[in-house]
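Quick one: this structure, given as structure tokens, is what I'll be asking you about.
A single protein chain has been removed from this complex, and every other one stays in its place.
Labels run A, B and C following the written order; every chain starts at residue 1.
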Amino acid sequence: MIIDILSWICLLAGGALGIVGGIGIHRFPDFYSRLHAAGITDTLCAMLILLGLGLQAGWSLAAFKLALIFMFLFFTSPTASHALANAAQHSGLQPRLDSDEPEVGS
Amino acid sequence: MDFFIGHYNYWIVIFLMMVGLYTVISRGNLIKKIIGLNIFQVSVFFLYISLGTVEGGAAPIIAEGVEVYSNPLPHVLILTAIVVGVATTALALALVVRIKESYGTIEEDEIHNLDHSL
Amino acid sequence: MIDIVINVTLLAFLAITAVATLHLTNLFAIVMLFGIFSLLSAGLFVVMDAPDVAFTEAAVGAGISTVLMLATLALVKRPQKPYYAEAPRAHRPWLPLVVVVITGSALVYGTWDIPGFGAPEAPAQTHVARYYIDNALQETGVPNIVTAVLASYRGFDTLGEVVVVYTAGVAVLLLIVGGAQKRRPGPGMRGDQMRPNLILHVIAKFVIPLIILFALYVQFHGDFGPGGGFQAGVIFSAALILYALVFGLDVAEKIIPSRWLHKLAALGVVIYAGVGVVPLLLGGNYLDYTLLGSNQVAGQHLGILLVELGVGITVASVMLILFFAFAGRARK
Partner (left out) sequence: MFIAALLAILVTMGLALARALAGPTTYDRIAAVNIFGTKTVLLIAVLAFFSGRGDLLDIALVYALINFISVVAALKLVTRGDFHSSDSDESEAN
């Protein structure tokens, strides 16, 4: 019962974080802030949802697969965000500062 | 409402098919034509899989306590079609690369101009 | 109920994405959208209870086809900015629109006679599918009906498909690898062009063996769960493509030289066709695996396993041949 409630909390929190991240990538003004919103919430949202599912699964093959997915997302998702930001920065894409004009898309 | 839900899949399939067809006919860029062909192709995949779905059915892997399975035959056909599809797409892309190297462009209009064929 | 909601929403997303690919003129953006298109497709295939198809679409759409498209874009980009723009056409194409609307209306009119989505009494469900579902497990010992049908009941068809994949690989080789360019190190998809990114390198080294391991799991677990030769081959090649992307094409070609790939692609087809010949010699029909084992189930199971192995080898090699062909072209 307690495990059920915990898993529900995880699922709901994960879903909520997902939506927050979604709003973030939709509303923020420039690429870096959008990536910031997306990159952080994306990983935690995935972790929470997978944790919630894992609690439902108990000790089984499904839990093992979930752990694998968890591990991959945990490694690849931040790596992708990092590589993206790195590439964008080296390409000369400037973060938008308060004083700037609205950004010019390329 | 039931009729709408029951046919929504097919309507979207037809819509996708027509978007793909329109892209192929109306756009001059060869890469975009290939994307259009791919959209058309995917719409056919959806048509097959939609036809194979059975209400309340499970994936066609025999398991304890499952009575209704969806139709495995369309799955087989489409599974192979996807892999063949990417192979043939690669062939089309290879042709595009050769066209680019010969003509210096991948726009249909410019190729026609160079060939004086229009 | 929630199934229907997901189905409807994902299909709507799919339609929006398709229209957007039509409207955008930046080819790079279009290829990215096409990646989303394939993610949506795989989600939909899962909702429609077709895990094997979703599996294939996942491996092909997210990995190979996006990479091939991007490699082509690198080869056909314009010499100046904007590199990936589509040129506008001289005239407004009204005629195609008319043709498309008329065709579409005719097709929609046709749907009035189709039984609703998921109707169990639809003609598609009542013929041979019934037989497969009822008898596949007893006759082949393979719980995954899709694998049983793919490799055994419709083995001939699949052999043809594998040959088509092989032929496409050969054709691409003829088109863009031949021509005797003098090879010299030059601009190409090589590791050093991407500034050495330590994090990417470490993560890739960590992920690639796991992808290969998973490909083997998919290959040999395909009898019992979703998976099989086609999926495994694509996943295996995806691992090596990731390696080539991160560490450079030259390094990747040292691991699997192209001439090996050419032979392996043929080997897969030969395994498949050869497994078919064995029952012929034993007095049965072509691709009738029953004679391969001591009893029907053992024979069928062995045959399916071998045939899937052939499929896996051919698909993996052809996908790698395709990638090396496109990525290596920039080197000339």
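As a convention for this text, a contact is a pair of C-beta atoms (placed from the backbone, for glycine too) under 8 Å apart; a residue touches a chain by one contact, two chains touch by 3 or more.
Because the structure is a prediction, the values reported are computed rather than measured.
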Just list which of the chains on display the missing one touches. A, B, C
Sole residue of C:100, C:150 or C:211 that reaches the chain not shown, by the stated touch rule: C:211
Against the chain that's been left off, what residues of subunit A make contact? List them. 7-8, 11-12, 14-16, 18-19, 21-23, 25-26, 31, 34-35, 38-39, 42, 45-46, 49-50, 52-53, 56-57, 60-62, 65-66, 68-69, 72-73, 76-77, 79-81, 83-84, 87-88, 90-93, 103, 105-106
Which residue numbers on subunit B touch the omitted chain? 58-59, 61
Go through subunit C and note every residue touching the omitted chain. 2, 5-6, 9-10, 13, 16-17, 20, 26, 28-29, 31-33, 35-36, 39-40, 42-43, 46-47, 51, 54-55, 58-59, 62-63, 66-67, 70-71, 73-74, 77, 83-84, 185-187, 189, 192-195, 200, 204, 207, 210-211, 214, 218, 225-227, 231, 235, 238, 241-242, 245-246
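Basically, only the chains that are shown with their structure count from here on.
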Relative to subunit C, largest Cα-centroid distance belongs to chain A
What are the two chains with the most C-beta pairs touching? B-C
Quick one: report the Å distance separating subunit B from subunit C, using the average Cα coordinate of each chain. 13
Intercentroid distance (Cα basis), subunit B paired with subunit A, Å: 31
When centres are defined as mean Cα positions, the distance from subunit A to subunit C in whole Å is 28
Tell me, which parts of subunit B touch subunit C in their complex? 2-3, 5-12, 14-23, 25-29, 31-32, 35-36, 38-39, 42, 45-46, 49-63, 68-76, 78-91, 93-98, 100, 106-107, 109-110
Can you tell me which positions in subunit A touch subunit C when the two form their complex? 68, 72, 75-76, 79, 82-83, 86, 90
What residues of subunit C sit close enough to touch subunit B in their complex? 4, 7-8, 11-12, 14-15, 18-19, 21-22, 27, 30-31, 34, 37-38, 41, 44-45, 48-53, 56-57, 60-61, 64-65, 68-69, 72-73, 75-76, 86-87, 89-90, 93, 96-97, 99-101, 103-104, 107-108, 111-112, 114-120, 122, 124-125, 128-129, 132-133, 136-137, 143-146, 149-150, 154, 157-158, 161, 164-165, 168-169, 171-172, 175-176, 224-226, 228, 230, 233-234, 315, 318-319, 322, 325-326, 329
